[in-house]
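As you look at this complex, bear in mind that one protein chain is not there, while each of the others sits in place.
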Amino acid sequence: MGKTYKKPEALSDNYTHYCPGCTHGIIHRLVAEVIDELGIRDRTVGIAPVGCAVLAYNYFTFDFQEAAHGRAPAMATGIKRVRPDLMVFTYQGDGDLASIGLSEIIHAANRGEKFTTVFVNNAVYGMTGGQMAPTTMPDQRTTTSPYGRNVEEAGMPIRMAELLATLATPSYISRHTVIRPKYVIRAKNAIKKAFTYQLENRCFSLVEIVSTCPTNWGMTPTEALDWTEEKLLAYYKLGEYKTPE
Amino acid sequence: MGKTYKKPEALSDNYTHYCPGCTHGIIHRLVAEVIDELGIRDRTVGIAPVGCAVLAYNYFTFDFQEAAHGRAPAMATGIKRVRPDLMVFTYQGDGDLASIGLSEIIHAANRGEKFTTVFVNNAVYGMTGGQMAPTTMPDQRTTTSPYGRNVEEAGMPIRMAELLATLATPSYISRHTVIRPKYVIRAKNAIKKAFTYQLENRCFSLVEIVSTCPTNWGMTPTEALDWTEEKLLAYYKLGEYKTPE
Amino acid sequence: MAKVLMKGNEAIGEAAIRAGCLNYFAYPITPQTEVAEYLARRLPEVGGVFLQGESEVAVSYMLFGASACGARVLTTSSSPGISLMSEGLSYMTAAQCPVVLVNIMRGGPGLGGILPSQGDYFQATKGGGHGDYRLLVMAPASVQEAVEMVMQAFSLAEKYRNPVMILGDGLIGQMMEPVEFPDEYKAEPSNKDAWATNGMGTRKSRTRNLVKTLYLDPDELNNHNLLLKSKYDRMKQEEVRFDTYNADSDYQVLIVSYGTMSRVCITAIDNLKAAGLEVGMLRPQTLFPFPEKGVHAAASKKSCKIVISVEMSMGQMVEDVERSVKGQRPVEWYGKCGGDVPTPEEIMDVVRAKLKQSS
Amino acid sequence: MAKVLMKGNEAIGEAAIRAGCLNYFAYPITPQTEVAEYLARRLPEVGGVFLQGESEVAVSYMLFGASACGARVLTTSSSPGISLMSEGLSYMTAAQCPVVLVNIMRGGPGLGGILPSQGDYFQATKGGGHGDYRLLVMAPASVQEAVEMVMQAFSLAEKYRNPVMILGDGLIGQMMEPVEFPDEYKAEPSNKDAWATNGMGTRKSRTRNLVKTLYLDPDELNNHNLLLKSKYDRMKQEEVRFDTYNADSDYQVLIVSYGTMSRVCITAIDNLKAAGLEVGMLRPQTLFPFPEKGVHAAASKKSCKIVISVEMSMGQMVEDVERSVKGQRPVEWYGKCGGDVPTPEEIMDVVRAKLKQSS
Amino acid sequence: MGYQHTIDSNRCKGCGLCIAVCPKKVLEISTDVNTKGYFPAYQARPADCIHCTACCIMCPDVAITITETAEKTSAGK
Amino acid sequence: MGYQHTIDSNRCKGCGLCIAVCPKKVLEISTDVNTKGYFPAYQARPADCIHCTACCIMCPDVAITITETAEKTSAGK
Amino acid sequence: MQSEVMFAGFGGQGILLIGKILASAAMEQGFQVGWIPSYGPEMRGGTAYCTVVISDRPIGSPIIRNPKHLVAMNRPSLEKFAPMVKPGGVILINSSLIPVGTGRKDIDELKVPATDIANGLGNIRSANIVALAAFVARSKIVDFEVLRNTVKEEFAHKKNLIPLNMDAMEAGQKAAADSPAGS
Partner (left out) sequence: MQSEVMFAGFGGQGILLIGKILASAAMEQGFQVGWIPSYGPEMRGGTAYCTVVISDRPIGSPIIRNPKHLVAMNRPSLEKFAPMVKPGGVILINSSLIPVGTGRKDIDELKVPATDIANGLGNIRSANIVALAAFVARSKIVDFEVLRNTVKEEFAHKKNLIPLNMDAMEAGQKAAADSPAGS
């Protein structure tokens, strides 16, 4: 029952700047595998966020644009409107997408822009050193919520998949994670589905992936996986929230 | 069964710049009546939007700030955070709140900022002469959708009340209209309820009011009422979408 | 093509189409919304892209995305809308995106008013956003000139891979004047395969393109800035444009003025000439690069006693005039902002008064 | 109070509290996030307000709302974040909101880099937003000076009812230096009943207050702009501040430099003096109002052959230096941006080289 | 009959909303223009007015007021 | 036995995710530091490896590859 | 030689349109022209006005404080602008809506009941064309035939309105002829 495994073509050989055990790396690989399998590398344009994944383009082997913080969906809109033949995806963190970029992602989804968003939710601002995000859990300590997120002042964490799924415009919205191999496989299938809807020019598609930030959570990579399962997945329920009918 | 009727104190004598039959005038009056009845004029700060209601402060008799386009909720947040004792409301149009100001209203609502928003949805950009808004109906002709709103390109109209009601943070969210006396009375009760939740420091509160723009709809004021009832109310369902439990 | 009577805003929209730009992203704002309204009708007719963005912030990044994959794009807005594009302008310039922007200025600061103004000179020429960058800025004084500048803007933007801004005031947008479109003219989109993210597969060298603005290594970032600077220096060499009026006379006063304001000055100059006072004018057509040498030379003319910068602002271009004159002559400013454009009579009085003081 | 060793960013946060500002709204961005992290801990201890906004755009309007009802407010950010506040800054200045902002500059344009830079000089001093407005801009050269300027900023903001910006580079924020806080000092919030929207009921004259920026009538808007201009003119009279180094020597070269860059120049000047070459320096402490007279006088000194503007940018302050020198002496520029701060040795070579050329 | 129904003809913009909602068809648009250039509404059949305030409630310009008059009558309570 | 399991010790950051998911407890962290200063994972009990790719699937740094080796064996299919 | 005509009235009276028609006609005749609208505060509800500048050489300032002529379609605009008109110009007064005159002796006051005439023609909205025709007939600022063609072109996309507007042209021309020159 053995299998072989090798690095996808869409992924470069570059050594990543990510911290040990950061799941950004897994998610990069899944995107690359999907692009290989769909054979669209030649006409794909990725958009890197401002966040730990800002250097994502160093790890992929196709055209890339680097966005301003939160604006990737507007850039993707610009590309798809003038070049509908290109396959476009944004790769965004939770601060990027759910805080400063909230308007851009909702409007793009609501206009039904035909691109794909890979939304990496690690419940914190990783790159800047662990500040509170709109997705930070109640009582979770971060450098800007040193006494724990106080829901009286900061409100409850925003669940983007649920929020976007309420829009009337057809779209594909689902939430996955990569903390165990079985989840990794499901996450990849979802990403493939999302890209396929784009290929068919069907609708906007977004896959939220509940991810980890061992460094800013102050945990070992494996502790981070367990905390994700226990705390994050209890609030961020996995599943398909919307499919275009 | 006769009744008396006179102008509320919170309303000034100034003649409004609104077009004949524009329901902004009715909504102004309702807000003023509620403020009179709650006796809070002395500690109320209103925030005018950028839109036809930008001059709202000329028609009220208490403190006012004039916002930038879409940013009223951020200003209200600033006020309530440093002066929780003040009663604060934003008065915003649909372009202001649902287009450029989408992020500000959602984040304010999600943080549970304790102010009130009166959201006047007339399905068009009134002040600038009738451009398409995120709330414009499918196939509705506007100066920037001269062939009618194409949902393939612009997506479906955004239903703000429904969208905001999905947030996990407690709030009061309802939708009303003012196209018939009976609706006017309900709308007023909802506005009063919203202000009362603020008085009790309970939660964020928003009342969406489906309104008219006879001028840019190219209708007489009475035709506008009928079109609202027939077209808008069919999509923008009236009712309470959320109450703080 | 025959002359047609057209509103500035509509003529600007048509000019873009004639220049081969079929992609327009914008957010409505007075006094330029007619551009959007015109293109909302026209672009579908020519198979172009019209999109009303949700905000000027979003629009600026739609421009980025579209132009970074090689498309010609236009946006138009007015003062507050341009402010919201500040970050985007810094990014687009850093990423070398050849976009064209039109700012039909209104009164500021803040919400200000919707009448004509020239209060955004600093923002346009010094860069409203962060970091070292410049826009190539052109200022039309008539609807016809607006059309010509818009059409040239696209080739200039591509020549330098730098955003170009047309800076007009509300009158340029609202006025109707006869315009002629060089109907044959249609700039050929330059080949952008060297840098555009238009899909590896479509390019000969099947290496990937990357459009970015982050340079974590200080030397790389410094070199990137030196590259950008070299483009601005080249603009200063090759793109400076200005016009003069009554410049061969022995003018005692030199007026520096641009846009609609300069037309009012022309009437004032004619009247003053009739009344026996010679006044010359230099009208910058490019605000960046600014005609420094031209202004210096014109100010240094023997007969010239004083230089006056006349602007619909509280004194912005006057700083560039001062820099250019280098102390050769006293430099004065006259301006007004709010929308009430100074009249020829007003200018005449100012010229007489300031000349009197200076002597 | 005794000296403490503190990081610039943390000292800035503490300084605000000492100045009686207990309200902070901000969005994280390197290299100044430590201010937010410090105040997130400290403000709750002193019963203050700490709020991380959803974006810099929102933050700028939170400042507007809070200051317009009379509260002292602070925000801190870095280059791209300040660009997103451009519209807000235009509005706050138009509405005369006394807010204090700190920009710990990073390399630009675009995302640029996170290392020290002075590339936002234009944005800060000429106004990144639309319309005619100015910020009062102060540039500290040490952590201690940053603390003092932050504390003064609040009273200046209230004196003029105008936003005040502290413009520092990444080193000012990241360096640790000994600082002393005048622990008694605590500026009394001035009475703002004349204009603040703090609730009619709380005011003697029970007339309502209105904070707005729209003036549809052109004369009203022009008068409003004249009012604002009068404040800037007053700043030019009363607030210009600068420092000099080796200025009593018969310097052959005058350096104009600010912030961290000026400290590097001091070392270079000492070394050059040791090597027998006299160089003087003028360090603007206020960038707006700019020390025009000071620079003009210093440049006009007989011994002075040349003026060099040394900045961590591609040449921004140099334009104000040129304006000030008025052609008295050749004005040169030296700069670098990217984060690699020029070294004393580098400056020494530049000074020698440019002096050679000029003679 | 206890109530006084007044339309401020110079505040009125002639939009007709009051006319549309009057249960008693009391109101009509007048034929003479007001200072603002609008043709205001007026009570064509005042006697039919039951002072239900429907018109006041719908008037966007607060042009209509109903006051109690001195002599109280049954209709008045 | 038909498959070759390789860990690129200089790509490995020693995060341990592979170790956590290995059904056969094949992997361990080595005691010698790599060029990047990390202690990489290695196959302590290669014989137990069933080439299930679980470790490959979890490795954020694509440090693990499994290739088919020349001689096909039963285990290989 | 340069002359300016100001058109003023209520929003909705078609003021900007007749200004544009006059400008087009003048352009057809080879003049330099400019059409400057009022925009901003006045827009909503209040008075609308525009200025047409016609000149035989490039037009300098588009900002005109004292126009040569005025076409006033309602009372507020007559009161607001009549005093600004240069001596010697024509002031057309829509006497249907304006019971008064200018009281000025130094201008040529032309009273035309444009609204009534338009009503007579069966469509009140053509009052603006009646006024335009009358004004041109009196001021001779452009050739009447050229104006006629320009109006035709303007309504080319609404052919059914052309006869009405041609009648309006005649009626206006006639009204100008009938009404006594000067005053």
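To keep things simple, chains are lettered A, B, C, D, E, F and G as they appear, and every chain counts its residues starting from 1.
Assume a residue touches a chain if its C-beta (ideal position, glycine included) is under 8 Å from a C-beta of that chain, and two chains touch if they have at least 3 such contacts.
From a predicted model like this one, the values you see are computed outputs, not experimental measurements.
Looking at D:Thr202, D:Thr267 or D:Gln328, the residue that reaches the missing chain in the full complex is D:Thr267.
Annotation: of D:Leu115, D:Ile306 or D:Val350, D:Leu115 touches the absent chain (contact as defined above). Against the chain not shown here, chain D presents residues 3, 5, 30-31, 113-115, 170-171, 174-178, 260, 263-264, 266-268, 270, 339, 341, 343-345.
By definition in this document, only the chains that are shown with their structure count from here on.
Omitting chain A while holding the rest fixed, one finds the remaining chains separated into the touching groups B, C, D, E, G | F.
Each step here moves to a touching chain, and the least such steps from chain B to chain F number 2.
Ranked by C-beta contact pairs, the top interface belongs to chains C-D. Each chain gets a centre from the mean of its Cα atoms; for chain C and chain E, those two points are 55 Å apart. Averaged C-alpha coordinates give centres for chain B and chain E that are 27 Å from one another.
Rounded to whole angstrom units, the spacing between the C-alpha centres of chain A and chain D is 38. Chain G has residues 40, 45 in contact with two or more other chains. Each of residues 36 in chain E touches at least two other chains.
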